[in-house]
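Yeah, one chain of the complex is gone here, protein chain that is, but the others are all in their spots.
Labels A, B and C are assigned to the chains in the order they are written; within every chain, residues are numbered from 1.
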Amino acid sequence: MLVNVLYFASLRDAAGISGETLETQAPDLRALYAQLQARHGFALPVQRLRVAVDGAFADWGAPPVHGSEIAFIPPVSGG
Amino acid sequence: MLVNVLYFASLRDAAGISGETLETQAPDLRALYAQLQARHGFALPVQRLRVAVDGAFADWGAPPVHGSEIAFIPPVSGG
Amino acid sequence: MARFRLSETPFDTATLRAQLLDARVGAYASFEGWVRDHNDDRNVHGLRYEAYATLAQSEGEAVLAEALATFDILDAHCVHRTGELAVGELAVWVGVTAAHRDAAFAACRYVIDEVKSRVPIWKHERYADGDAGWLHPQS
Partner (left out) sequence: MARFRLSETPFDTATLRAQLLDARVGAYASFEGWVRDHNDDRNVHGLRYEAYATLAQSEGEAVLAEALATFDILDAHCVHRTGELAVGELAVWVGVTAAHRDAAFAACRYVIDEVKSRVPIWKHERYADGDAGWLHPQS
């Protein structure tokens, strides 16, 4: 299936892009991140991230949904 | 000796004056307040007041000093 | 400049805040007390603050000096109104600057609590029913 992935902050710097549309057979969002971490060399382990789907926080164990927008959220530093 | 006494808030309303110069032989400030309480009918007991002499908080056991400015401080309600 | 001031006239908190800010400041905490339209379920029409000015000034400065000595802050100021105030007017402002927010919040709270409990200022409230009186809270 096709999903749209968004990268922020250090993930975007590492990937060199702010997002991409990609084909995935990952069984869950955790596995999807592992594939992308290998591809882009992300330093942040999945344990330090949160994940959001279509603008709402989601569970790492959820399967990717075709056409959804998946955002990997590094530790935040607002304020 | 002569002292200058200042009244604030409900004490001033009860006395009908903001202050007065008076002759006193009171041995300490507590006794001075007792005399003035009797004269003006102050409702507040000495235990609920603080006293200041010449612009600084003072002890009720201190003797009045000739020419000093003595202020009786009802419970405050700023803020 | 005095850190604690009494003001007979309405004052501008934006200017007071600007006086506290510099490049070291990471956190600014402020508190304002406003005249409400009711107090203890009574409708308030307005009020008057009276101060024993010389002692209020020195006691207010003492509170702010204590805040500076106790908390890791950069500066702290406080202004308290005196005279007649209508509902919706500002009665007291506290502003505190620090590198970090823990100290800014703690010092701001300390200053307003101590000012309310120690500085010789008295509130006279006028109520909708025509009654009026000085507030002398039980400590």
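Things to note:
Note that in this section contacts are C-beta pairs under 8 Å (C-beta built on N, C-alpha and C of every residue); 3 or more make two chains touch, one makes a residue touch a chain.
Because the structure is predicted, anything quoted here is derived from the model rather than measured.
Shown chains touched by the undisplayed chain in the intact complex: A, C. The missing chain lies against chain C, touching residues 13-14, 17, 21-38, 87-88, 99, 101, 104-105, 108-109, 112. The missing chain lies against chain A, touching residues 6, 8-10, 13, 44, 48, 52, 55-57, 71, 73-79.
Just so we're on the same page, only the chains that are shown with their structure count from here on.
Our note on geometry: chain A versus chain C, Cα centroid distance of 49 Å, whole angstroms. Residue positions of chain B in touch with at least two other chains are not found.
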